[in-house]
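Report on the following structure.
One protein chain is absent from this view; the other protein chains keep their places.
When the chains are written out, they are named A, B and C in that same order, and each has its own residue count from 1.
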């Protein structure tokens, strides 16, 4: 495995592609808007001017795109990734998308003798930069084994969780928990503030007991400061919670708590704040409670 | 500080009183039902046959009772704790009750020259046994200082979080987070199971990222095994979430996510399972989703 | 039955007392703020300067007050209504309050040989003025028979629905339905508007089918016009939905839909709009959806 095509050089894709270069791979990048490709070239990669060109001589193709329709647009169709990737190559989609689409991609790949993995990540932009992502992988054991050198250049916790789609399902469960924990933390903080209790000290006690969570550790500072520069954008999280809802519907599950949290995240987006950090869910609880939110 | 009256020798109160004996205090215990008092005597304490008798010569009185009305019944009225505790003594309520009642107790104490602290705990029965509770204390700095030797015999994380009622407010925030995290964990586990993903491995990945929480670490095993022997009873948690709702109402806060989680906990109780562990919230999500829950 | 003491001469009480005067009763009114009493005198009633004075020689006492604590404050205690109402008289509370308090009032009355009815109303200020209220009555059949001439002067639909507290329970069910219907109508209107469908015509079709409701008939005009001059205040409705929640809790019922609607009504109040009409629940749905509400 030497030549890797990398499609989607955004917040996550750019540092991931650069890490692959650093690890010694020959990375051919493609992105709709051009500057991202030039940055990759500056980092030691090569430029392609279309998806077809990028994948034409690749052993592995990676996509890191926003949502299911984007991945379908890039992967399928006559000009698409699968149409031009050489038979026998491997395709790894690392975007967070609907598990049903991941399953469909695996089937489409099989028809062209291309093995497909769904390998969404967590860890955010910092994790992408420092090559310390968690990677949840769905697909066959053989395909997983082939991709391991690539994953090793991108992350530290790399787990094969099941067959095609399983990676995306685990990522959906991740986003369910994170989205819910954020909404609850916002509600707890407003409860403390409204009662006149200094929240910093209180949250320290809470962090040490059964109420503790990584969201509390990492996000309460931003919430207390009302500082919502995006680490993970609310609109991406709203998209992920729609994936959760779709999964629940297909499995005929009724999931009340995350449904409520999803409405709050949707309200962040509906209010025009989709480009803020997902911690901005606090602003919607403030709004409902008659407090004027900062943004 | 030598003589401590201890009222309420239940799941939590019994090991706490025993720890005070071990630490060298002269503990006079009272409980409505008698066997609990005899156990304390066996552990080296003394028995009282009424609240009045228990507190008559105490320097500190402690209560550890289920709910606000119980504490009011014990503390107020002509036969109550405050009527018989010597002037100058200290009264520490360690039950989880409504902050508004805690504030009222502090005021009632002040009229009789008794300093009052609200000092609810977290850590459960294991924490009570091993004297490793977290204790969230509301009241004056002076009263807190007086109580510290006592707290040191009961817990390890001991924090003065604010004036009267603040301890209970922080405890309410704790229960908000824990109750919500449990409901979300139940929903995530059902999502994984329904999609056919082995949840053990998946939850290990999730635990390492932003989705991690103490609830996930400590409660997912019980949920996966559908084993709900009580560590903390669902009916006590439902009571605590009513305190959260009442606090929210008084502060005119609208808290949608915990409201939803509270309904699920109420449904556990309504179904007659209030004496199961609060992790049994999973059974209600199963029920809504057409899966037959075990209990 | 000739002399009626009437306590609480507000939006509802004032026209009701006036209608009793018109019907030939000797009405002695009391209200905390004085102008309301003077208006009653102008309408042919008599003034009292305390609750005790008002009820001292009454055959029937009526209260029409905001909430449970208000009724308790007026009815109980040494200066209260029950302490001064002659034995053998009848006490009719027409406020919308907690059924549990209504039951307690009936018990307190029984101790003083006073029969008590709970008789909350629906129909709003217009119904109060035109003596066309619906009256839901809880209490004994005898007491109901005694009160019928009085009810006949106030309303048109007068139903004895059960024992003490039953009137308040039926009123709670009424407010459950109305509060929920308002929230749903707001959501339907925003759905139509956002899709660019002219809502007036659409709502006319909906009104004729299974979607029809009195709330749709009477409130959609105000919602479409964003005109929220109060017919029934949002803060009173929020209070009534708290009564619903309390009733549900006591009966261990979990009622998800009205809980959600109650949160929206609470948000109206939390935003400082408790004095607007309850139809202003529309503004909260607008806010969540990123539309700037008018008030």
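Just so we're on the same page, a contact is a pair of C-beta atoms (placed from the backbone, for glycine too) under 8 Å apart; a residue touches a chain by one contact, two chains touch by 3 or more.
Keep in mind that this is a model prediction, so the values were computed, not measured.
The chain we do not see here touches A, B, C in the full complex.
Touch with the chain that is not drawn comes from one residue among C:114, C:172 or C:238, which is C:172.
Among the residues C:11, C:140 or C:157, only C:157 touches the chain that is left out of the figure. Remark: the residues of chain C touching the chain excluded from display are 99, 122-124, 134, 136, 157, 159, 161-162, 165-166, 169-170, 172-178, 180-181, 183-185, 187-188, 190-192, 194-198, 201-202, 204-206, 208-216, 218, 244, 247-248, 251-261, 263-264, 285, 288-290.
Residues 256, 263, 267, 269-272, 284, 287-290 are the ones on chain B that touch the missing chain. Although one chain is not shown, part of chain A still touches it, namely residues 242, 249, 252-254, 256, 259-260, 263, 266-267, 269-270.
The working rule: only the chains that are shown with their structure count from here on.
Mostly identical positions are employed by chain A and chain B in their mutual contact, as over half of the interface residue numbers are shared between these two copies. Averaging Cα coordinates per chain places chain A and chain B 38 Å apart.
Residue positions of chain B touching 2 or more other chains, listed in rising order: 252-254, 256, 259-260, 263.
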